[in-house]
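A protein chain is absent from this complex, but the other protein chains hold their places.
Now for chain A:
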């Protein structure tokens, strides 16, 4: 299944992703204003399964995880960037939003169709057939993403631990 690419530049910050003035509201309100400062139509035009592609240092700034949560809420399949700010990167994985580093990202066309293969770590452009390779995720983060994020991952861990305790009691 192919997705549409939404292109952004370098240094997209968390105040663009989750503007401070809407922080006291809920995630739905924040999501509606996600990235409106750089691309006013973004929240309205992005569809489930689409992919955001950006330059370097994506998600710099605040630790507010609503920045990643809003993108997940919009249904993005993944964010691909030349590099990510550290806290945003951790937040995205913790929320189950795939974030992939492509240091040598070629120039792409906004709105182009592409197919993402998370397991293979590739993004294939439908029109040209060009294959862009993405940096593989570290093993510990693969496990987190496979579980759907940190909360389901911890639930699994706690349930394992409880079983073990019961096992020992028996």
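Rule of thumb we're sticking to: a contact is a pair of C-beta atoms (placed from the backbone, for glycine too) under 8 Å apart; a residue touches a chain by one contact, two chains touch by 3 or more; residues count from 1.
Note that in this section contacts and distances are computed from a predicted model.
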Exercise for the section: Assuming one chain is omitted from the figure, identify its UniProt name from "Molybdopterin synthase sulfur carrier subunit", "HEAT repeat-containing PBS lyase", "Quaternary amine transport ATP-binding protein" or "3-isopropylmalate dehydratase large subunit". Expected result: "3-isopropylmalate dehydratase large subunit"
Fill in the blank from the handout: Note that chain A touches the absent chain at residues 11, 13-16, 19-21, 23-25, 37, 56-57, 60-65, 68, 83, 85-87, 89-91, 94-95, 138, 140, 149-151, 154-155, 158
